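Comments concern the structure below.
Of the protein chains in this complex, one is absent; all others appear in place.
Right, chain A next:
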Amino acid sequence: MSILKINDLEKHEEHSLVFPAFCLEVSEHEVVAIHSSTNVRTVLVKLFLGELPVSSGELSINGQELTKSKDAYFDQVGMYLLDDGLYERLSVKDHFSFFQKLYGSELSMDEALRMTQLEPKRNIRLSRLTASEKRRVHFGRLLFQNPALFIFEEPDQNTDLETKRVFLKLVRKLSEKGKGVLVLTGNMESALSVTDKVCRLDETGLHVLDVVFDEETTDAPSKEEFKSEDQIIEEEIIIQPVRFEKIPTKVNDKIVLFDPPEIDYIESNEGQSNIYIKGEMYPSVFTMTELENRLHPYGFFRCHRSYIVNLQKVREVVTWTRNSFTLVLGDAKKSSIPLSKTKMAELKGMLGLK
């Protein structure tokens, strides 16, 4: 049974499209992360809060809609938002006892302190805590509230390792208890560390990322094994009758697969090839030559010794002098990529120019 149900939700701001209609469901025990730009995230949060009206589509939590009953809706959802405040003059203990009474919670103070790792700080005023510790107090508030759906906005942005660890543990525990968790973040790494179900939401819509759990690194094999496995993988690729269509990248201990058309360009840096997608960098497991061979059928072009570019994304070819060229891409950042003069002739040929 799904807790959060988003059906054909769509948002326009003034005349521009923030995101087109998309559907998303978060069910019990499920943790979903939405990776988006700050703008999209802010709009999403406002929709959840009811500060912006849901103009088209539906948004319901446990069957409760905001427009029908505000109280029933907010009973079902607990939110941690970036600009939430706390009472600076009260201690952690005061906060927790206040939350406990406010939400009429059964959770004991010690349990909450333990889960947020704030035991040593219990009698310390909030103004003397670090930003990371304050965030854990917020997490404590949600524990006391104990709603069906938890929404976290950038939960581990600018926090220390301890808080990240507490957060990950918390999310795991919540999902075990049958809660739904939705994480809104602009950081792919943080999204991937929380869950395997990562979606990207932007003006082109909602895309679910294929994440394959990478067992190689979690098992921490010795170097030799690592090498042999690598060889096996290479052999497999050679044997594979169907051409592998997705390009794997490695983020932490996970492998994220991308469709070749998503890729903007690839840059090689000190022997490591990095794939750029919408301004984010993902280290690739392949070398430039391997990538060039794999991606050639998809309209990719090795424009420089250390660059491969997706020709579909090239907007302009700028000629600086007779021998120096730059490719400007049509992405949001207008990335520019060098083009070697030897490759210029080849490119012209591909474009059908003389």
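By our rule, a residue touches a chain if its C-beta (ideal position, glycine included) is under 8 Å from a C-beta of that chain, and two chains touch if they have at least 3 such contacts; residues count from 1.
To be clear about the criterion, contacts and distances are computed from a predicted model.
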Between "Heme exporter protein B", "FtsX-like permease family protein", "Cytochrome bd-I ubiquinol oxidase subunit 1 apoprotein" or "ABC transporter", which matches the UniProt record of the unshown chain? "ABC transporter"
Identified contact with the non-displayed chain, of A:D84, A:E245 or A:E316: A:D84
Touch criterion as defined above, residue of A:D94, A:E189 or A:E346 at the omitted chain: A:D94
Given A:Q145, A:T159 or A:S273, the one touching the chain that is not displayed: A:Q145
Tell me which stretches of chain A touch the chain missing from the display. 49, 71, 74-75, 79, 83-90, 94, 98, 101-104, 125, 141, 145
